[in-house]
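Starting off with a structure, shown below.
For this view, one protein chain was removed and the others were kept in their places.
Letters A, B and C mark the chains as written, and numbering starts fresh at 1 in each.
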Amino acid sequence: MNTESILRAAEAIQAALLAHEADIEALDRAIGDGDHFINMKRGAAAVVALRDELATLAPDAALHKIGMKLLSSIGGASGPLIASFFLAMAKTMQERGADGWPQIAAAFAAGVAAIQSRGKADVGEKTLLDVLIPVSRCFTRLAEAGTEPATLCAELKREAEQGMESTRDMIASKGRAAFLGERAIGHIDPGAKTSQVMICTVCDLAST
Amino acid sequence: MNTESILRAAEAIQAALLAHEADIEALDRAIGDGDHFINMKRGAAAVVALRDELATLAPDAALHKIGMKLLSSIGGASGPLIASFFLAMAKTMQERGADGWPQIAAAFAAGVAAIQSRGKADVGEKTLLDVLIPVSRCFTRLAEAGTEPATLCAELKREAEQGMESTRDMIASKGRAAFLGERAIGHIDPGAKTSQVMICTVCDLAST
Amino acid sequence: MKKFINAVDDVLVESLSGFAAAHADLVRLQLDPHYLCRAQKAQNKVAILSGGGSGHEPLHGGFVGYGMLDAACPGHVFTSPTPDQMLAAAEAVEAGRGVLFIVKNYAGDVMNFEMAAELLPFDHATVLTSDDVAVEDSTYTTGRRGVAGTLIVEKVVGSLAETGADLAACQALGEKVNRRTASMGVALSSCTVPAAGRPTFDIGPDELEMGVGIHGEPGRRREALRPADALVGDLLAALLEDLKPQPDSRALLLVNGFGGTPLMELYLLYHAAARWLAERGVAVERSLVGNYVTSLDMAGASLTLCLLDDEIRAHWDAPVHTPALRWGR
Partner (left out) sequence: MKKFINAVDDVLVESLSGFAAAHADLVRLQLDPHYLCRAQKAQNKVAILSGGGSGHEPLHGGFVGYGMLDAACPGHVFTSPTPDQMLAAAEAVEAGRGVLFIVKNYAGDVMNFEMAAELLPFDHATVLTSDDVAVEDSTYTTGRRGVAGTLIVEKVVGSLAETGADLAACQALGEKVNRRTASMGVALSSCTVPAAGRPTFDIGPDELEMGVGIHGEPGRRREALRPADALVGDLLAALLEDLKPQPDSRALLLVNGFGGTPLMELYLLYHAAARWLAERGVAVERSLVGNYVTSLDMAGASLTLCLLDDEIRAHWDAPVHTPALRWGR
């Protein structure tokens, strides 16, 4: 993984989020407060605006800078969570490098663990972790098994899709949707949706 | 004219106003502030509630009491105007009696003059005076000519109708409709409408 | 109609009772006839009395207290109060120095206060407020309406009365403030009078009413919705055209919400207005932003400018202690 690929991913993610504006907005309007799309769009724009500065950095330093930028630009619940993800990922990469799939998977797992400890949530609480935790587990397993990139990416996309769908019938116990009780049933979690969009986007980039 | 006929008129007017609720409300919503019907309804109810007390009084004293009650129950622009009408009418009747049509016409004219001096308005300003002034003139003329009641009442109803219709194409220079300028054109004045309803009601009573 | 009410006929008395109970340290409510007066009767000053239809809260009841009104007479929603109310209120608050009526210039208010004045057994005078520049051709008509500028007249005259000034001085200052004050309002929605149960006018999603009063009545013109800066420019241009301030004038700027407009938008309007005025050499020396002279739940706002002089500014700054306006004590 190099910095150039991180920048391409950031731009692709921005485009993918914009393409899903309507569905993401509708989801947070239904079981949240309607700002999740705007928050994510603001974060993506802030990162993409850093392009030139990031281009001069090593991958781990670039991820750290992205984390700090997201921390000061997204806000809401998703801001500190996503920022924690990138900050932890950067730290692990700095320690272990970013040269192979197992290294990247370990960094990803560290990012997900940081989200878990920041938000004190786990699988089954109708949050973005219902996408990220299964994706991370699968990623670690396949990367360590030496699975070839195309298959790996296809599997991760499947996990992300499935994780996202799983939130539909959950009652939330974390985040704003928790205030709705049973009324949250039947709606996909907006953070799970954006996580799925981002993972799919990166997988599509990585497998081509 | 006796007190009994005044009480019958009050009840008939209350019923007639209620029957015209929708049109009166719509008119004051269009070029006023929407309360004219409610104001008149409140006034009518207050007078009808005085029934037993009024029944013991002479006609002029009854009209005076009605005027005071309207003054403290209607409010708005129509309250002091209608109250002034009854107070002046009572005064003239006290002086000249209420026994013949010319006496009643004189009292009516005094009432209309009181409205004019209280509101500083005249014919052509899109107010209830566009009904009351022509009706009063016609009333005086026919009463002095000894016209028989049925014809007199029919004529007064015609005048009231015509006066009310005449307000439709006027720009207002008094009352709230004055704030609307040209936008008031095309709408009958609500006070003119209620005046017409009341006059018709009393004429129907008097001619049967 | 979606409102927090019980029976429509009880709205006024229940709301007044709640107001008086919540501010029992400052005001006392009398019913039949209805009026609000200070909890402690003031002595040895001109009694300042106002009133008008309800639905403009906090005006006028919210301004009863030290440094402002001695009493306020609330009518039914958007309906002038009746003379018996003013007579009872004046009786309760007159303190040997006479009574000044502050009356918004509407046919109904004027005539009801006039009939009360004719019956009043005290020295009395009246200040008619007529700050609304949206009303054109006022020489041939009823004249201009009194709207949000009334608050400024009540505050400034209320302060003067507190110093022991006599009736003529209070009236003269009130008339001066009124002459130096201009307002204009714009509505984004109608309001719903409880007894009517439906909005007074219909309005489309891209329309606004320019030049509205404070009774939910339509304004002078139906116009297209446009950005706040453009609206503020139009409103202020009309105010300056009317006031014709000297170069280097100093002003009090009141950004008044009509009841359904949140503070976030009112402060945005303030921002636009202060910038626009600064560019034209008018210094905003004092300001007030909030929902003070309202039209029930109408979304909309008015801008009011009062050209300050040292006297008016000193009385604006003087202590006031009422339910809705309080500073200096």
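Everything below uses one rule, namely that contacts are C-beta pairs under 8 Å (C-beta built on N, C-alpha and C of every residue); 3 or more make two chains touch, one makes a residue touch a chain.
Note that this is a predicted model, so its numbers are computed, not measured.
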Considering all chains of the complex, which shown ones does the missing chain contact? A, C
One chain isn't shown here. Among C:5, C:31, C:119 or C:314, which residue touches it? C:5
With the missing chain put back, which residues of chain A would touch it? List them for me. 25, 29, 32-35, 38-39, 42, 71-81, 83-84, 118-119, 172-176, 178-181, 183
It is residues of chain C that touch the chain not shown, namely 2-7, 11, 14-19, 21-22, 54-55, 57-58, 62, 188-189, 205, 208, 225, 227-229, 231, 255, 259-272, 274, 287, 289, 291, 294, 296-297, 299, 301, 326-327
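Operating definition for what follows: only the chains that are shown with their structure count from here on.
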Using Cα averages as centroids, what's the distance between chain B and chain C in whole Å? 32
Need the CA-centroid distance for the pair chain A / chain B, whole Å please. 75
Would you pick out the residues of chain A that each touch at least 2 other chains? none
At least two partner chains per residue is the criterion; list those residues in chain C. none
